[in-house]
Structure formats: C-alpha cells, structure tokens
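Since the structure comes first, as structure tokens, the remarks are kept for the end.
Note that one protein chain of the assembly has been removed; the remaining protein chains are unaltered in position.
Naming follows writing order (A and B), and every chain is counted from residue 1.
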Amino acid sequence: MLKILGAAFGAALIAGAATMAHAAGSISGAGATFPQPVYAKWAETYKAQTGTSLNYQAIGSGGGIKQIEASTVDFGASDKPLKPDDLAANGLAMFPTVVGGVVPVMNLPGIKPGQLKMTGANLADIYRGAIKKWNDPLLVAANPGVALPNLPITVVHRSDGSGTTFLFTTYLSMKAQHWATEVGANDSVSWPVGLGGKGNDGVAAFVKQTPGSIGYVEYAYAKQNAMTYALMQNKNGKFVSPDAKNFAAAAANAKWASAPGFYLLLLDQPGAEAWPITGATFILVHTKQTDAAKGKEVLSFFDWCYKNGDGAADQLDYVPLPPAVKDLIRKSWTKVVGPDGKPVYK
Amino acid sequence: MSAGKLVRRRVGDLAFKAFCWVVTALALVALAAILWSLLAQGFGGLNLEVFTKSTPAPGSPGGLANAIAGSIMMCVLAMVMAVTIGVLAGTWLAEYGGRSKYGAVVRFLNDVLLSAPSILVGLFVYEILVFPFHGFSGFAGSVALALLAVPVITRTTEDVLLLQASTLREAGVALGAPLSYVIRLILWRSARAGLLTGALLAFARISGETAPLLFTALNNQFFSLDLRHPTANLPVVIFNFALSAYDDWRKLAWAGALLIAATVLAVTIVARIVAQEQKRS
Partner (left out) sequence: MSDAALPAPGPKAGAPARRSAPRGALVGQVFEGLCFAAATTLLLSLGGIIGSLLIGGWPALKRFGFGFLFSATWNPVTDVYGAAGPIVGTLVTAALALAIALPVAGGVAFFLTELCPAPLRRPIGTAVELLAGIPSIVYGMWGLFVFAPLFAKYIQLPLMAAAKPGSLLETLTTGIPNGSGILPASIILAIMILPFMAATLRELLLTVPPAVRESAYGLGATTAEVVMSVTLPYVRAGAIGAVMLGLGRALGETMAVTFIIGNSHSFPKSLFDSGSTIASTIANEFTEATSPVHTAALIALGLVLFLITFTVLGIARLMLRRQGARL
C-alpha cells in the first residue's frame, strides 16, 4: 500500500514538474463581473493574434481591488472607481475601458417595454418603500394615459455586492435626499425593503416570476431576457430609453479631461439623449511595476483593445469610449514606471 | 386482545407503510425533477467540442477542455494528498492512539472539519498559500480540496479498520510480526474495499466544490497544465457561466454540471460494486 502511494506521489511530482514549463507571455487580471464577457472576448482574439494569454477572472470589484493591492494579479478591475487619494495611498493608476448602463426592469401585466416613464425621485421612493403600489398618485401623475394596475410593488435588489448596485444607489442618492441620508450608496447597502436576487440573473428571474415587481439589471440582461423596461428622465428633462446609443451619449458628454485619475461617475450626465444611469468600468495597475516587461504587456493589451476592440464590445452590448478619451488614457500611462523609473509603455 | 386495539394496530401499521411509500416516492420525484432539468438543459450542450476546446468568450465556439483537465489534475493531486494523510490518520485512530484523550480530541475535530463550510477552508488556504506567494495557483486549489477530503477518508478508514476481525490482528501478532507490518500487510489489505469506498466518497465530495476554488485556483480562460498559476476548473466555470446573460455560456454551464453529476454517479456505482465484491469474498 505504501509502495503504491509512494509511486503515485512520485509520479504526480514528476508529472507536475514536467508540465511546469512557463507559458510564453501570460497576464492575469481579476475583478469586476460587469466587463467579464468583453474582456474574455478581447483576450481570446488577442491570444490568437499575438500568442499572449490574458486570463481575466470575475471575482467582484472588491476582490479586484484587494488582489491588485496584494499583487496576486497583474491588473485589477473595478466597476466602482477609486478616489485619487485611495489611488495614491496604494500606488495605483486607474483608467476606464468600456461603458455600460443599468436598466430598471419590471413585471407589469399589460404594460409594454418603454411605456412607463420613471423619474429618479420616484424610483428612490419605490426602493425606500414610500411608494407601495403601482397606481400611487406620484406614478400616475408621471404617466398620464397609462393604465397602472392596483398591484403592490415588490422591490427586487441584489443580494451580492456589485458595481451595478453601486451605480444604482449612487444615482438614487443624487436624485433623492431621503435616500442619501437613509441608505446611502455602496456596492452593498442595507435595503429598506425588498428581496435580494443573486447576480443580475437572480434579479431578472425574480422580476420575471413576480407580477408587480421591479428590479435593476445590467443592460445585457434586460436585452437578452426581453424584459419590460422604463424610460428614465435625464438631466435635460427628457425621458430616454436604455440602449447603446444613449449610453454612448452619456459618455460622450462627460468631462474626462478634468477628472483627476479618471474618477468620474457617468450618472445623470447632461445631453438630450443621455441615459442617466450609466457607468464606466475601470482598470487598476501599480504605478511602480516590479517587472517592467509585465507592465508593458498589460498596457499593450489595453492599447490593442482600444484600437481593435470596439466591434466586439458593440456586439456584446457594451459601449466603447470616445477616441478622445482613449488618447487621454494613453497619455496617462506615462505614470506607470518600471523599477528603473522609466515609463513601461512606449 | 380487544378487536378495537387490533384494528388500531393494523391501521397504524398501514399508515406507517403508506408514509414510507409516499416519502420514498417524493424523494424519487424530486430526484427525477432535478435530473430532468439537468439532462434537458445539459444534454443539448454536450458534444465532442466540449472535450476538445477551451472555454470561449461569448459568441465564439468552444468547450470545457481546459476546465475538465484542470479539475482532473487538481482532484487527483488533492486525492493523493488526502489519501496519504487520511489513511495514516485513520490508522492511527484505529490502531494506535484512538482510545486516548488525544485520540478523542482528534476524532472530534475530524468531525468538525468534516462539517466545515467549504468557503472557510478556501479562505484559510488563501491566507497561507495565495497571499504570501502573490499568486493564485492550482496547487493551492488542490490543498483546499485535500483539506475537505481528508476528514471523510479518516473517518471511513477508522470505521473500516475497526470492523476488521481482531482474529486477523491476533494471528499476525502470534506469528511474531510487528504491529506496523500487521497493519500494512494484513489489515489494509483486508480492508481494501472499504478504504477504496472512502476514497471514492471523498472524491465525489470534492468534485463539485466551488467556493474553495474561487479563492485559491481562481480559474483560467485558457488551456494550461501549470499548477503554479491560476487553473481552470469545472465548478467555477459553471458558476460564472450559469448566471451570465449569454445562451452559449449557459449551455456550457449546464453541460458541465451534467458532466460532474455523471462522474459522481459513475464513482458511486463503482464504489458500491467494489463494496459488494468485498462482502462476498
């Protein structure tokens, strides 16, 4: 028995050693779940073209921040941007990659997608539990001519921490003072009412299965599940529908140049067509790279993505950044230096 | 006995029998329902590509080859570590120190480890093998899985060794053999089937675990046999893909879940066959 075990151990060790040839050019990243599909697509194409494997794993924005701080990965990704002070304290540089939108979805028998008009204040009151029924006077006033049913509102939110929640709650805090003081904004909050679904999928499932319910999901889920969405009132006062061109409108009007460290929330941006609950997702890298070659590989990858990745992003329902912003980002990469103090990129 | 009492006893008996039939039927219905969902969703996604191509981005063709390879590698390594420690520890409990206070403590703590939530084991291995070395690795994942498998093997080893007839030990001792020889050459050999069952049960347990791998092996989009870096594995792939918005990813997730369930079923059947053989011989 011992002989067999010993042999198995030895074989395992030898097999392990034999396969430990270090993969040519491999980068690892971890973080936000929101951009995972598009990063996976870009990585796949990048590997086919250059041979470098970029392994990105979605463990959550918090996880991405923790892991890049611990240097267990080459870059981190977060839906929640870090403030310039936090970046400086941890020696990190940040830049955005793609933009997406958060969409309120509902299950209302008889109401078609895009028929309902919603304001930020009403949405906050619904999620606070202040508006309890669909035919509440506030909702009726915002929707003249729409037959709102006499159903109680079932509020669905996220049970797990998420950048989507961060965007949603920050928007509600901006639009309703009550919300800001009572609940606040974070990727995970103490929800006054409602039940929590796991992931965008869990929220979508609950909403689909519960008449009279309302939830919030990433745009891709609303589209793929053909859910009933509401038109939101934007800063200009217009009611806009959630789709890629309106997310792009929000991103186009944003003042990236005056945002230090690219800390910018694309919520409630000005513009006739701008969708009010939009957000970018960000990459975090160390400003002082211990391995200059590795740092260069990471930035080269994202440079490639900016140049070649727009088509893939569109296909997967993400919104690429405007070209001007991409140039700004490239300029900011001079901050990332190697052990010798020289910028790793170009 | 009065007629009334007889009737009551008969009725009670009938009620009991009916209860047993009904709950068994319920259990089988639940199983059938879950298996039906698994098969309906997963079977359509099973094809040759699942075994030959690696996990794709949404919209691209692909399969689960890297996840299958990674899971096999990590499970095998975990089992080697777990069997080594588990059999030796179970042997110690059965033959050497089991009756002492220390033995009682070890046995109790083994049961605690057996019931430990797998996510906590994953966090522990993260603290000792991922954070200090600045990198996720398949090796850390194997250690986490091994920690989950060891208590199962320890318990079954001890139970099976204690079931061996003491005449076996006495015969060995009477022939002048030292205890270690008696254990290795006689007891282990005669308990072979039970030990194998324990190992197979442990394998069934760890093959579907997600949470510990999330913080240790992470996952890998590409095919890699290098356990020193993030390693693809089926449970995490299923976890990621099943809750996504893309149909092809969800299909792969269900196919992967079906694969795991089929593997565990095969392993359970093999374990039963082996146990029957042992009982017969």
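Convention: a contact is a pair of C-beta atoms (placed from the backbone, for glycine too) under 8 Å apart; a residue touches a chain by one contact, two chains touch by 3 or more.
The shown structure was predicted, so the numbers you read here are calculated from the model rather than taken from an experiment.
The chain not shown here is touched by just one of B:Met79, B:Ala140, B:Ala211 or B:Ala245, and that residue is B:Ala211. Touch with the chain that is not drawn comes from one residue among A:Pro84, A:Pro113 or A:Gly161, which is A:Gly161. Screening A:Ala130, A:Leu195, A:Ala259 or A:Ala292 for touch with the missing chain picks out A:Leu195. Remark: the residues of chain A touching the chain excluded from display are 59-63, 65-66, 80, 154, 159-162, 183-191, 194-198, 202, 205-206, 209-210, 213.
Although one chain is not drawn, its touching partners on chain B can still be listed: residues 9-10, 12-13, 15-17, 19-24, 26-28, 30-31, 33-35, 37-38, 84-89, 91-93, 95-97, 99-100, 102-121, 123-124, 127-128, 147, 150-151, 154, 166, 169-170, 173, 176, 178-181, 183-184, 204, 208, 210-211, 214, 235, 238-239, 242, 257, 260-261, 264-265, 267-269, 272.
Basically, only the chains that are shown with their structure count from here on.
Here the spacing of chain A and chain B, counted between their Cα centres, is 36 Å. Listing the residues of chain A that touch chain B in their complex gives 1-2, 5, 8-9, 12, 16, 19-23, 26, 28, 30, 36-37, 40-44, 47, 53-59, 70-73, 198-202, 218, 220-221, 223-225, 315-316. Remark: chain B residues 56-60, 76-77, 80, 83-84, 87, 130-131, 134-136, 184, 188-189, 214, 218-222, 224-230, 240, 242-247 touch chain A in the complex.
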